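Below: one structure in structure tokens.
Excluded from the complex is one protein chain; the other protein chains are retained at their positions.
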Amino acid sequence: MAEDKAPETQFLTYFEAVRQALKEEMELDPSVFLMGEDIRYSIFGPTKDLHLEVGEGRVLDTPITESAFVGAAVGAAITGMRPVVEIMFADFMTVCMDQIINQAAKIRFMTGGQVKVPLVIRAPGGMLSSSAAQHSQCMEALFMHIPGLKICVPAGPVDAKGLLKSAIRDDDPVLFFEHKALYFASDEVPLDPRFTVPLGQASVLREGGDVTIFAISGMVSSAVSAANSLARDGISAEVIDPRTLVPLDTDTLLASVRKTGRLVTVEEGCLTGGVGAEITALVTSEAWSDLKGPVIRVAAKDQPVPFSPVLEAACAPNAQTIAAAARECVGKN
Amino acid sequence: MAEDKAPETQFLTYFEAVRQALKEEMELDPSVFLMGEDIRYSIFGPTKDLHLEVGEGRVLDTPITESAFVGAAVGAAITGMRPVVEIMFADFMTVCMDQIINQAAKIRFMTGGQVKVPLVIRAPGGMLSSSAAQHSQCMEALFMHIPGLKICVPAGPVDAKGLLKSAIRDDDPVLFFEHKALYFASDEVPLDPRFTVPLGQASVLREGGDVTIFAISGMVSSAVSAANSLARDGISAEVIDPRTLVPLDTDTLLASVRKTGRLVTVEEGCLTGGVGAEITALVTSEAWSDLKGPVIRVAAKDQPVPFSPVLEAACAPNAQTIAAAARECVGKN
Amino acid sequence: MPEFDEELIMRLYKTMYTIRSFEEKVSEQAGMGMIPGFMIHLSVGQEAVAAGVCAALRQDDYIVSTHRGHGHLIAKGASTDRMMAELRGKETGYCRGRGGSMHITSVEVGGLGANGIVGAGLVIAPGAALSARLRGTDQVAVCFFGDGASNQGTFHEGLNLAATWKLPVVFVCENNGYGFSTPQSSHQSIGRISRRAEAYDMPGITVNGDDVLEVYLAASWAVERAREGAGPTLLEAVTRRWLGHYVDDEDDYRSAEEKAEFTLHDPIEQLERRCIEQGLTSTSQLERIRSEVDEEIERACAFAEESEEPSPEDDPGLIFSGGER
Partner (left out) sequence: MPEFDEELIMRLYKTMYTIRSFEEKVSEQAGMGMIPGFMIHLSVGQEAVAAGVCAALRQDDYIVSTHRGHGHLIAKGASTDRMMAELRGKETGYCRGRGGSMHITSVEVGGLGANGIVGAGLVIAPGAALSARLRGTDQVAVCFFGDGASNQGTFHEGLNLAATWKLPVVFVCENNGYGFSTPQSSHQSIGRISRRAEAYDMPGITVNGDDVLEVYLAASWAVERAREGAGPTLLEAVTRRWLGHYVDDEDDYRSAEEKAEFTLHDPIEQLERRCIEQGLTSTSQLERIRSEVDEEIERACAFAEESEEPSPEDDPGLIFSGGER
């Protein structure tokens, strides 16, 4: 990694990286515009005062009507625009689920390809300091089941910027799940406006030979910590962040599992029917003979997210529970 | 046909069995009532003219406002009633998703157990003669990911009646997925009003030693046909219908897999993130050492359901594709 | 009656008659099992709304339609042959057989799609209108919906958004008095749905939806208003659905007397009578239009009949535009 080209990068937080991606793409393409509730105020920062930089007409504060503005985004997308909408908390996607599942995801197919739907829905998910049951959910697993939707789960500022730029340029509906607890994570982010991260390419954050840890979104850094602590015990873990769940980079994942023979999946959403279930089914099907033992899924408990900090902490996975799962996986617990 | 003893069963269609369950429970318990769009007319029959038998006030035709009447059902359930609502097509659950996911499923937890939510949502799903992308979906897999919801998937008239009665008596929200293509299937249905099928008990429709076929809802009869044709080739398949996905009878499933060492999952919903993914993850985790090969998932293609009969048929699994999967599973394809 | 030019009146007549002829053929073919599925919703009796509204539009204006959408699309200028092929599930259909009746769409004529979800279009139309504004065009978006749909949350949200942002939308409520089997009096507490415009400080107008000229005039006013940037209008057209809600509907929730009255309001006959009374045209000229249309529909049927079924091979480009998996 070329660390010596400092002028080409800028040290940005995750929310600033999202903001930069939005700004760059709006400057590059006049058909990109933003809608959402209180996005000029921007509770987490990504769109704060962006209208002052790109023009009032391109950053639209909407009434509190998710169905209306996501539906309107579908209408705009099929008539030549590239809307990027924000759902203030991913949990609120429930109130505009029809616009996502029955309209955005299906309209290209239902019309026999007469339209494309270049629409991005940004939605912050995940737990953050006692936000409780209706403001903490990871919704990505639900949508994996719906054909026609692409899904990004950036785990750091560089991917947040690069994936968002790709998502905006993409001709299909993309659900872009930011993680609330990552907004203030920071990193050196490329400044070249041509920089993008393609959808469908996993990143291997750490190479290793004993066990593959597949982790997403808010869990990636915990997985890396877990891998570090495993290394101290002589267990060499490979950490893979798929970065997008749809399309999914199965090649990278399968290659890793073929090498290590062991897999732990890690997510912050609920266990049952989660991302890990699909990954397990896929990997056991495609790499059966390479697996030395069952896949272990690490995920949140199957319960609504509790308010109490004690209970909230007990609900989510962390570096310790990941490391423990990996140890169990390699039979060294 | 004069007999001195009242018959213990009656030959009923699936929709009549649903109707009988509703009627019996309404007669037994004055707190049970029905709401839904055009339910007195009842496009598929289960609630047709039921108000004439149980009273006008207990079968309420609603405006076309799924959020309103599912929300109202939550309000009624937490204040002492047992509402049973119908979503005319399961696909429309998208328009009242918040009432299901963020309210019904979580309210007991969020209130620290101050309320129970005895609410049943009946929703016909599945493909039926070119109903196309917005009237054909199997929604059950989506909801498995949401803690707090029970899920029934009756595959025949007896289970439809017995499970629905249990669902109505249950103190938690139950999603009751009827299958449109099953409404005219018929069987001998017990008439004793005390008859119920408990939630969380799988049924083993056929015993066998070579491979377990786990099939749900509209796919159960195809799985049985497949098993019959496999038998002619000397392959002995055990067919398991879980009947409820939440709670899930893992004991019966695991016992079967421990015996056969092989598993095929069958569903009519989309493959990715489907029921089969969770079942695969569960079984590979719990019965790893008993498995002789990877689980094979049979499911619909990952695409919106097409209108064209040719394409619709190509989209769904059937007895042939199930049998082929089972043959592959036992290595005899 | 204001002055209408003959060309316009003939166009309205032809449109209404085309819808009628097309749908009667669909009804016939559905009865014969030639059309896949049972969710085919016909608008026989309601033709004046589609014809009157779409006559007020330009080709590049948009319409967003409903489950009962054949008439809208015909009135907007779609070809009956590709429509018929779509209803038959053929590859030559507008949606390549993937959509069928409930999803029939012809983007080339500005038809953004029928929809199987009641009320869905009410939030899509404002988006098309917003898109027009952002692209700097003066296109207008019309949103058709029923009395039943006027209770859905999307009605409220769509009208609120359009009013707040003064978007160029005309919301056209086809009030046929029923949401499926449920009479209006059982699904809402008001009679005139145009009263709901009050909630958005938007003009609300109710017209006789069986009088195509009245519909046309009101729609023209609302469309021009929208085009000039004065914002949206709620236009209610009171009409009647002659046939069942869908082709298999027993329709036992409406009395024989009620049904007997429908044809008294026939929008096509009314226009015919008016034209002849006012000497605008001759019986033979109308006769000629009808036979031209009948022939067109026959050709459409033949085209659909002869067209190929889609190949069961997948076309991944229909799910993701790049064909990704």
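Here the chain labels run A, B and C in written order, and each chain numbers its own residues starting at 1.
Note that in this section contacts are C-beta pairs under 8 Å (C-beta built on N, C-alpha and C of every residue); 3 or more make two chains touch, one makes a residue touch a chain.
Remember, it's a predicted structure, so these values are computed and weren't measured experimentally.
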Missing chain: touched chains present in the view: A, B, C
Residue among A:131, A:217 or A:265 that touches the chain left out of view: A:131
Hidden partner chain, touching residue among B:162, B:200 or B:261: B:200
Residue touching the undisplayed chain, where the options are B:46, B:126, B:147 or B:208: B:147
Listed residues C:154, C:206, C:233 or C:281, member touching the removed chain: C:154
Which residue of B:37, B:172 or B:210 touches the chain not shown here: B:172
Sites on subunit A contacted by the missing partner chain, in the whole complex: 37-38, 40-41, 61-65, 67-68, 91-92, 94-95, 129-135, 301-304, 306-311, 313-314
Touching residues (missing chain, whole complex) on subunit C: 151-157, 160, 163-164, 186-190, 195-196, 198-202
Subunit B, residues in touch with the chain not shown (by the definition above): 31, 33, 57-58, 60, 62-63, 65, 67-81, 83, 98-99, 102-103, 107-116, 147-148, 150, 171-172, 199-200, 247
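To be clear about the criterion, only the chains that are shown with their structure count from here on.
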Of all other chains, the one whose Cα centre sits farthest from subunit B: C
Chain pair, B-C or A-C, that carries the greater number of C-beta contacts: A-C
Centre distance in Å when subunit A and subunit B are each reduced to the mean of their C-alpha atoms: 32
Subunit B and subunit C, separation of their C-alpha mean positions in angstrom: 37
Sites on subunit C at which at least two other chains make contact: 95, 97-99, 103, 115-117, 153, 318-319, 325
Contacts with 2+ other chains: residues of subunit B: 91-92, 94-95, 132-134, 301-304, 306
